[in-house]
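Sending over a structure as C-alpha cells; questions will come in a sec.
A single protein chain has been omitted; all remaining protein chains appear in their positions.
A, B and C are the chain letters, set down in written order, and residue numbers restart from 1 in every chain.
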Amino acid sequence: MKSFRDPVHNLIVFQNEDQIVVDLVNTREVQRLRRIRQLGLGNIAYPGAEHSRFVHSLGVAHLMRRFLDDLREGADEQTNRLQRDLQNYRVLALASALLHDIGHGPFSHALESVTKIRHERFTSAILRSHMTEVHQVLESFEEGLSARVASVIERTFEPSRALVKLLSSQLDLDRVDYLLRDALMTGAGYGTFDVEWLLHAMRIGEVDGEPEVGLDLKKGQSIAEDYIMCRYYMYLHVYFHRTTRAAEVMVEKLLQRAAEVRAFLPGFDGLNALLQGQIDPNDSTSLTLYLQLDDGVLWTAMHFWSRHEDVILRDFSQRLLHRKIFRGIEVESEEEAQNVRSKQCKQAIARGMDPEYYVIDDQAASHAYSDPYLAPPISEQVKEPAKVRSAEASESIYLFDEEGRPHELSEASFLVYAVRNRSVYARRVLFPEEWA
Amino acid sequence: MKSFRDPVHNLIVFQNEDQIVVDLVNTREVQRLRRIRQLGLGNIAYPGAEHSRFVHSLGVAHLMRRFLDDLREGADEQTNRLQRDLQNYRVLALASALLHDIGHGPFSHALESVTKIRHERFTSAILRSHMTEVHQVLESFEEGLSARVASVIERTFEPSRALVKLLSSQLDLDRVDYLLRDALMTGAGYGTFDVEWLLHAMRIGEVDGEPEVGLDLKKGQSIAEDYIMCRYYMYLHVYFHRTTRAAEVMVEKLLQRAAEVRAFLPGFDGLNALLQGQIDPNDSTSLTLYLQLDDGVLWTAMHFWSRHEDVILRDFSQRLLHRKIFRGIEVESEEEAQNVRSKQCKQAIARGMDPEYYVIDDQAASHAYSDPYLAPPISEQVKEPAKVRSAEASESIYLFDEEGRPHELSEASFLVYAVRNRSVYARRVLFPEEWA
Amino acid sequence: MKSFRDPVHNLIVFQNEDQIVVDLVNTREVQRLRRIRQLGLGNIAYPGAEHSRFVHSLGVAHLMRRFLDDLREGADEQTNRLQRDLQNYRVLALASALLHDIGHGPFSHALESVTKIRHERFTSAILRSHMTEVHQVLESFEEGLSARVASVIERTFEPSRALVKLLSSQLDLDRVDYLLRDALMTGAGYGTFDVEWLLHAMRIGEVDGEPEVGLDLKKGQSIAEDYIMCRYYMYLHVYFHRTTRAAEVMVEKLLQRAAEVRAFLPGFDGLNALLQGQIDPNDSTSLTLYLQLDDGVLWTAMHFWSRHEDVILRDFSQRLLHRKIFRGIEVESEEEAQNVRSKQCKQAIARGMDPEYYVIDDQAASHAYSDPYLAPPISEQVKEPAKVRSAEASESIYLFDEEGRPHELSEASFLVYAVRNRSVYARRVLFPEEWA
Partner (left out) sequence: MKSFRDPVHNLIVFQNEDQIVVDLVNTREVQRLRRIRQLGLGNIAYPGAEHSRFVHSLGVAHLMRRFLDDLREGADEQTNRLQRDLQNYRVLALASALLHDIGHGPFSHALESVTKIRHERFTSAILRSHMTEVHQVLESFEEGLSARVASVIERTFEPSRALVKLLSSQLDLDRVDYLLRDALMTGAGYGTFDVEWLLHAMRIGEVDGEPEVGLDLKKGQSIAEDYIMCRYYMYLHVYFHRTTRAAEVMVEKLLQRAAEVRAFLPGFDGLNALLQGQIDPNDSTSLTLYLQLDDGVLWTAMHFWSRHEDVILRDFSQRLLHRKIFRGIEVESEEEAQNVRSKQCKQAIARGMDPEYYVIDDQAASHAYSDPYLAPPISEQVKEPAKVRSAEASESIYLFDEEGRPHELSEASFLVYAVRNRSVYARRVLFPEEWA
C-alpha cells in the first residue's frame, strides 16, 4: 500500500492490488512530470498556481480508482453489464489515467507551436518505445499492456469504449482533476464544484449502442451545469488570462527567434535539437533528447540567452525572467485589430524594434461546453476552427434517465443551451507594456 | 490597487497607499523567488508542495497589512502607545515583510552547507547593494529605506523592536504564513491552525521594557498551544521527513562532489563560482552571479552532470532526477549509528563504491517551541547545539493579561511546558535503497 | 468588544464603537429568534439545516460591518460621495441589518398563509411599539432611531437609498448571508459562492440619480453570475424541495384545521389568538401574544393535537411529528394536475378521507434573478404573479464601469439573460405516501 497527501483530494491511497500505479510512479518518465508545471506560465497571473503535471496525474489515477471502487449495482441490467465490463480493465484504467499526460513538454502550447508536433504524439511514442522505463514496467505486468494503454489514450481502444470516454470526453476524470486543482491552486473561487456529488452522480450508459460516461438524470443535471460553468470561468479568468496568454506567446516568439538566430547552447542537446526541427517522436535518440526538456531547462536557457548577442533574444529572455510581460489590448474585430496593430507597428519602427516580434496578434478560443483540450494549438484552431471543433463535435454530456435513455445535456438544460453557442474568445494585440 | 488570489489567504489586496509592495513585487530580485520552491525538495515526499518563495513572501506582506489594519484601541494605555508607534512604520513594515527571504538560493540547506554562507547575508547584501532593483525602489520611496529594511530583517532596528519581533520571533508573521501554507500544500492535515483567531488574539505588549509581539492571555492560550503543536507536527512529518531529508543531503553531497572534481559547466557562471568558493555577498559581481541561481539552474546542471564522466557525480545526478533517493535507517544512539554505518561501509566497499558518498550520517534537530529557523545549517547545529539554541534562547511567546503583564507561554501552559524540552530530533544513516 | 464564532463567517467581532449591536442582541425579541429555524421545515430534507434566524441575523450585521469598513476611496468622485454618505449611517445600518427579520414567526410561510399577515408587518410593529426591548434600546441610542430602522426595513427611508438597497435588493447582504449559510448547513455544494470576492467587487453607484448597490463591471460580472446561479440552485434543490414544500403545506393545512375545529389549547394564548384570527400587529396585547410563538410552541401543540379527538388534526400532527410527509407528484399543466387530483380524490373518498385535506395542490414559483423574498405567500403569488413580480420589477443588479455608468446584469451577461426569463417553478399534487 502506498499513500500520498494531496491538497485537492487529501488522501490518495493505492492498495497492494493497484501496485502498477506505484511502480509507474517510480519511473523516470513519470518523475520528469514533477519538473513541468501544469499551468505552464499560469503562475505569472496566479502566483499560487505552481502545481506540477505529476501531482495532477496522480489525482487522475486517484479519481479513476474511486470511480471503479464506487461502481454499484444500478437499476437496469444494461448499466450493470457495462460497469462489470469496465471492472475487467482495472489495471489498464489506472495505468492510462496516470500516464495520460506523459508526453507533455515544458510550456506545452509554445513548444507545440514551434515543433508543430502535438504532445499526444510523444505520449504514444513514450508508451511504445522499448527504451522507456514506463514501457518496461507496463510490459512486465502484462504483455502488450503498453500498446493497450497507448490505444486508450489515443482513443482507439475498441474493447472498452467506456474506458476511453472516462479519460477523454466532455466529462472525463482528467478534466475533473485539473479544473478542481487549477481552481484551488489559483485561488479562483468560482472554479470549484462539488466533486463528491459529481462522482456520486456519474454512471456508465449507452448512446447509440456505444458506452458513454454520463450522469444520472435526476441527480446529475445541476452538477453538470455547475461543472460546465466552472469550466467556462476557468477559461475566462485563468486559461485565457491576459497576462498568462501574453507570456505564453512571448515564449513562442522567444523559441522562434532562438531557432532563427541559431542560438544553440552547449550541452542543451534536447533544446538544440528542438530549435533545429530535429525532434521526431518516432526516433528513439530524439525521444531521449525530448525527455531532457523540462521547465528548468527552458528557464536556464533564458538565463543564458539573457546575455546573448542577439538583441531580440536577449530582450525577450530578460522580459520573461523579470516578468515584463507584454500588455494585451482587447480587440473585437479584425478591423480594430488592424488599427491597433498598425499604430503599434509604427511605434515599433520609430523605436527601431522589429514589429514581427514586438507587435503580436493573439487569439484564444474555447467553448465552455464543447471545448477542445486545454492545450489547443491556437494558431491552427483559429485558421481551421471548423476542423478542430468537428474533432470533438460528437462529444456531448449525457444524462441517463431511469430507463437508461440518454438525454443530451444542452437539450435538457437551458443553461447549458445558452452557454453552448458561446465561445470563450479572446483576441488581443500585444506589445511592450512601456509603450502604453 | 492591486489584488492577488491565493490558495491560502484567498484574496490579497494592496490599496494605493501600499504601492511600495506592488513596486517591489515587480523587481527582478523578487520575481526570481518565483523560481525557488519554498520547501526545496519537499515535493519529493509531498507532491503538492510545489509553492514558491514568491507566493510565501506575498503572504507575509498580506499578514502584515492585516495586522496593521486590525490594530484597535486596547484596554491599557501602554498597548495603545506601542501600537500607535508601530503605525508610523507602515511602509517599512510592509517592505520588510515582502523582502525577508530575498536572499534565499535554491535548495537553501544544501547551498548553505556548501558555501558556508547563510542566506541572511545575501538578503542584507541585496538590500544594500546599489545595483539591485529592490534597493533602487526602496530608495526612491524614502532615502535610507533600504538600510532600514535590512536592519529590521537583521533584527538590529532599534526604533521599533515590535516591528523586528513581528518578523522574527517565536510567533512572527513569517512563520504563521509558512506553517499554514506548507500544511495546506502538503495536504498534511494536522498542520493547520485557526489563523483568524490567532490574528484576533495577537497584540503588542511589553516585556522588561521592550515591545514584544504576543497574545491576549484569555483569548490566546489555546491558539498559541495549537500553533506550537502544528509547528511540532510540521517538523516531525514534513520538514524532517525521511525522504526529503535524504534528498537534501544528497544535493549537498552532489555539490560537494562537483566542486571536488571541478565539474564546471560552460555558461553556468553562478554555479561555477559557487563550486569554486568564489561567491562573496559583499562583492557586487559575485552577487550578480548568485542571483542567477534558481531551482531550474540546479536541475539543469544535474541533467548535464547525469552524463558527466565522474561516476559519482553522474550517479547522484541521476538518482535525484529519477527519485532514487537514499533510504534512511533511524538510529537512536551514536553506537547504533556506528554499527549501521560500519555495516553499510563494508557493503559500499564490496560494491566498489566510495563510503564517503554512499554512507551518510544525517542529523536533524529542532524544537517545537524554541526552534531556530526553518533552514538550520544542521551540521553546525549538531556540533554546537548550545550555541544555536542560545541565539534564540531569549525568545519566548508571551501572553499578556488585562493589566498588560506578560506571562511566558511555557509557564502558563502545561502542554507547551511538556513540549518545551522535547526536541524534534531525527538521526539517520543513509545509503542506497537497493542495498536494503 | 464582543466576538462570536460562526460556522459561516468564522469570527464575528463588534468593537466598542458598534455597541448597539451587542445591546440589541441582548433583547428578548432578538433572543426569540434563537427558537425559530431559518429554514422552517428545511431540515426535513436536509438534516443539517437546523440553523436559527438568530445566527443569520448576526451574519447580516457582520456583513454590513465588513462592507462599511471596507469602503475605500474609489476612482470617481460620485462613488466617493455616495460612500461617504453611507458612513454617516453606521449605527442605523448595523441596527437595521440585525433586526431585518425580527418579525418572523415560526414556519413563516404556513403562518402567513393562515394569518394573511406578512411577517414584515410584525417587524414594523415590533420596532415601533413602545413595549418592546428592541424599541427601548434603539431609542436609548438615538431618539427616533426605531422609526428610522423601521423605515429602512420598510424600504421607505429616503435620506439614504443606498442603505435601503444594501438590505433589500437583488444583491443585498441579507441574501448573501442566507444563501451562503443555507448552502453550508444543508451541505448542498452547488450553493456556495466566493463571498470574499463578492464583497471585494461590491460598490455603491448611481442609476437614474438614485444610489444603488452594485458591482464593479470588470471584477464583478462572473461573481454576479455565480451568485445568481447559486440562488437558482438553492430554489431548485432546497427551498422548493419536494418534501420540504409538502411539509410546509401540511403545516398550513394543520393550522387551518385547528382553526376550523377550534382546537384551542389551554395556556397557548398566542397560538389560540392566531387560530381565532385575533392577531393584529398594531395592537400591543396581540403583539405580545405573537411574540410568544416559536418553533417549540408549534411542535408542542402538535404533540397535544396528536391526541386530539378530531381525526384529521390528530393525523396531520402525527404525520408531521413522525415525518410521514405527503408525496408530491410533479405535474406540468393544469390538465395533468386535474387528472392526478381527481384520481387521488377518488382514492381519498374510497378511504373515507376528506380530499380537501388529503389531496393538495402545491405551486411554488420564484426566479433566480428577480426572485421575491424567500418567504413568498405562494397562494397569493400564484393567483397574482404579475403583481408580486411588479413589486420587484424595478429591481436589477447593476455593474458599474470605470466611469460609473451602470450596466444592468442581464444585459451584460448572456448567462443571466438566459436565466432571467426562467422561473423556478414547481407544481405538484400532494397526497399521503402510502397511497402511492
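Keep in mind that, in the parts below, a contact is a pair of C-beta atoms (placed from the backbone, for glycine too) under 8 Å apart; a residue touches a chain by one contact, two chains touch by 3 or more.
The model shown is predicted, which means the values in this text are computed figures rather than measured ones.
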Specify the residue from the set B:S222, B:Q318 or B:Q347 that touches the hidden chain. B:S222
Please identify which residue in B:D194, B:D310, B:E336 or B:E408 touches the non-displayed chain. B:D194
Absent-chain contact - pick from B:M131, B:I349 or B:A418: B:A418
Looking at the full complex, which residue from C:N43, C:T79, C:T132 or C:S151 touches the chain that isn't shown here? C:N43
Touching the absent chain: which residues on chain A qualify? 1, 3, 10-11, 13, 15-16, 72-73, 194, 196-197, 200
In the full complex, which bits of chain C touch the chain not displayed? Write them out. 4-8, 10-11, 26-28, 31-32, 34-35, 37, 43, 46-48, 50-52, 54-55, 58, 184-189, 265-267, 292, 294-300, 303-304, 321-323
Against the chain that's been left off, what residues of chain B make contact? List them. 189-190, 193-194, 196-197, 222-223, 225-226, 229, 233, 236-237, 414-415, 417-419, 422
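Just so we're on the same page, only the chains that are shown with their structure count from here on.
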Most remote chain w.r.t. Chain C, using mean C-alpha positions, is B
Pick same or different for copies chain B and chain C, depending on whether their interface residues overlap by over half. same
Quick check for you: after a Cα superposition of chain A on chain B, what is the rotation angle, between 0 and 180°, in steps of 5? 180
Can you work out the whole-Å distance between the CA centroids of chain A and chain C? 44
In whole angstrom, what separates the CA-based centres of chain A and chain B? 33
Could you give the separation in Å between the centres of chain B and chain C, each centre being the mean of its C-alpha atoms? 50
Which chain A residues sit where two or more other chains touch them? 189
